[in-house]
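Below is one structure; the comments refer to it alone.
Only one protein chain is missing; all other protein chains are in place.
As written, the chains take the letters A, B and C, and residue 1 is the first residue of each chain.
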Amino acid sequence: MNLITPAKRIQAAALVRSGRSVSLCREFPKNAAPNNPNPAQHFMRMLERGSSGGGAIDYYGISYHGQASTHLDSLCHVWNEDGMWNGRSPAAEIGFDGTRWGAITNWSTGIITRGVLLDVPRFRGEPFVTQERPIHGWELEDIARSQGVTIEAGDALVVYGGRDAWDRVNPIWGSGPSRPGLHASCLPFIRDNDASLLVWDMMDHAPNGYDLPWSVHGVIFACGVGLVDNALLEPLAVAYAEEGRYEFMLMVLPLVVVGGTGSPLNPIALF
Amino acid sequence: MNLITPAKRIQAAALVRSGRSVSLCREFPKNAAPNNPNPAQHFMRMLERGSSGGGAIDYYGISYHGQASTHLDSLCHVWNEDGMWNGRSPAAEIGFDGTRWGAITNWSTGIITRGVLLDVPRFRGEPFVTQERPIHGWELEDIARSQGVTIEAGDALVVYGGRDAWDRVNPIWGSGPSRPGLHASCLPFIRDNDASLLVWDMMDHAPNGYDLPWSVHGVIFACGVGLVDNALLEPLAVAYAEEGRYEFMLMVLPLVVVGGTGSPLNPIALF
Amino acid sequence: MNLITPAKRIQAAALVRSGRSVSLCREFPKNAAPNNPNPAQHFMRMLERGSSGGGAIDYYGISYHGQASTHLDSLCHVWNEDGMWNGRSPAAEIGFDGTRWGAITNWSTGIITRGVLLDVPRFRGEPFVTQERPIHGWELEDIARSQGVTIEAGDALVVYGGRDAWDRVNPIWGSGPSRPGLHASCLPFIRDNDASLLVWDMMDHAPNGYDLPWSVHGVIFACGVGLVDNALLEPLAVAYAEEGRYEFMLMVLPLVVVGGTGSPLNPIALF
Partner (left out) sequence: MNLITPAKRIQAAALVRSGRSVSLCREFPKNAAPNNPNPAQHFMRMLERGSSGGGAIDYYGISYHGQASTHLDSLCHVWNEDGMWNGRSPAAEIGFDGTRWGAITNWSTGIITRGVLLDVPRFRGEPFVTQERPIHGWELEDIARSQGVTIEAGDALVVYGGRDAWDRVNPIWGSGPSRPGLHASCLPFIRDNDASLLVWDMMDHAPNGYDLPWSVHGVIFACGVGLVDNALLEPLAVAYAEEGRYEFMLMVLPLVVVGGTGSPLNPIALF
């Protein structure tokens, strides 16, 4: 993530040409669904003010990790037998009040960088990635080459798997233990390309086939890379095709929650 | 808000020169305080994963309106005897599930525009605005002139009142019914300058002196202008002085909550 | 409910002979399930205290109405085209802060009365009530007669349908729109017997066959009778058989929530 220097942000801003803004955020998931067992809460209040005025306020509550809410994972979020990123111990760092290390507040000034979309369905000529055929690292390499895009240090990789198309003809993505997505081989691809961030709609292919606690999610502790899970990428796929560009200024601006393991947020791609 | 066209976003991105990113977001207000009677909630869980891995997740809950949390107000948030913006009726539009009109989802593609800081303490040569001397519209005009800045249609006005300096020597801002801030005369100033957004740390001077249900907050229903309440502006004041520029690219990216009256968020100024 | 006089409470206490106490409360429903789309929340905190002591505290959150949590409905909970009990208007009485009429606080001193169990599975010689054969009012009359029990004014009727036995061989009760339970004809039975409270595990047979918004739940607005929904009655069925008595002292003690529409609670039968 420290590959995102001021110069990188300048580069990102310089990508803005048409001024088209695209949200990569799914709706705040208020309704129970097979992939949303703990729905977000939204409660309203109305207040009277003076003799004739008033106001409406509301309460939002969310367990944003999981398969429903678009959110950013911070570096404390996951670990394997070697601990968290840099070998930090979850038992020592994570308490009832939050995490002492790797909190989302490390990224309070936002993640603003060049975003590069890799469009798997278009490359395959299929509407969405299937359970039988996970996305491999070498395929991402092929896609980048076929799109004529060079991935640079500090870029955010945005891997589109066609989740919304999947949802239209399958049980909603993330409903069960098996789900189509990125193969573990994407981890070295992300590392070797010095990506700062992975933005994805389909996430880790499961089961991952190696009995790993985490496969591609492992970029968090193996590489110090952040993840934007459950991104909404279909509108971005439409936009990039119309714009004729796979690259854009990406803005990922997490809430400043001391001790937090991540943040729900609305990532924006600006063309 | 419809003054923020693609061209306006292009203009905003073109302001980026140093790549310095400044957060205008206060910490998620987890602790009770005189200006925070309903603290935000942050609860942790740890999950085991496989034989040796694991993860940490958390729950965030917040009633974000009020004086503690940095948030964006949408157009349904307040009204006077004439109703909401465009005369909409709160009784007809606002229900237990959210608002049918003026929800935060109108701004799902984000508010990305030119931000202009107006620094009241510096203009006055005082550390913060006092209760006795609210900020008037004509003073904002004088400040803009003295800063040599031209406000343009669609800009976000960022009015710095010195709230954090106030907090260091006073009971925390927003503790009681009286509070220093912007005078009702700022409303015509904002309207006449075709601002799209008001970002402020001190908000409405109270009592407002006219027995209005809302004074400057009235720009919401009088002008269709959004508000970023409780912004953290001291770091921005430091940054703009060092950068030697009062203008920057501003990103205000609300969560996509259907029926929501606003959103907690992390506004970023990019120089 | 005003049939529960001090004399009625004395009668209830006089039923205590063995001192056996039976809980009619299901577990606080923390886990998502087909009949529990909005699971209850349970979050922990640990606190240090002095140099060597400490404490554990927790947060409970629940939308207790529905099919998962054992709870008491107050008189404002449901209505039909004629309004609430006594013709009260829901639009006039129910607001964002709670209900002005028919709140659970009407019953703050608790509902303590004689409880009478009517055991449908035993009467039928089947483990549980089926979808095809709802419980009718005349059947409850037959059951009372066959059990040799006289229902008296102010009694709580406890209708056991075998829900837990149902759950062992069916999709969990309350998962879908169809569910076995009490037929609309139970309403006049309850009214004519001057029951004060209905305690049940299976609730309204659905679909109710009359296109009513509420069938047996209608005792709330038609008769001013309270309901204890989702009671756990299998342990009570074991206990009453062992005790040789269908009657007991019943205690239903709601939380004192101003404006509340009901309360989660732990009803206790004392033999």
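List of remarks:
Throughout what follows, a contact is a pair of C-beta atoms (placed from the backbone, for glycine too) under 8 Å apart; a residue touches a chain by one contact, two chains touch by 3 or more.
Bear in mind that the values here come from a model prediction, so they are computed numbers and not experimental data.
Checked against the hidden chain, the listed residues C:G55, C:G87 or C:G125 yield one contact partner: C:G55. Remark: the omitted chain is touched by one listed residue; of C:A13, C:A92 or C:A241 this is C:A13.
The residue from B:A13, B:M44, B:L117 or B:V159 that touches the chain not shown here is B:M44. Among C:H42, C:R145 or C:R168, only C:H42 touches the chain left out of the display. Where subunit C meets the omitted chain, the residues involved are 5-10, 13-14, 16-23, 25-28, 30, 41-42, 44-46, 49-66, 76-81, 90, 94-99, 108-110, 112, 211-214, 249, 251, 253-268, 270.
By the touch criterion stated above, the residues of subunit A touching the omitted chain are 41, 43-45, 59, 96. Residue-level contact of subunit B with the missing chain is found at 32, 37-39, 44-46, 95-97.
The working rule: only the chains that are shown with their structure count from here on.
Hopping across touching chains, the smallest step count from subunit A to subunit C is 1.
Here subunit B and subunit C face each other with the same set of residues for the most part; over half of the interface numbers are shared between them.
Placing every chain at the mean of its C-alpha atoms, the farthest one from subunit C is found to be B.
When the CA atoms of subunit A are superposed on subunit B, the rotation angle comes to 180 degrees, reported as a multiple of 5.
Here the CA centre of subunit A is 45 Å from the CA centre of subunit C. In terms of their C-alpha centroids, the spacing between subunit A and subunit B amounts to 26 Å. In subunit C, 44-45, 96 are the positions where the chain touches two or more neighbouring chains simultaneously.
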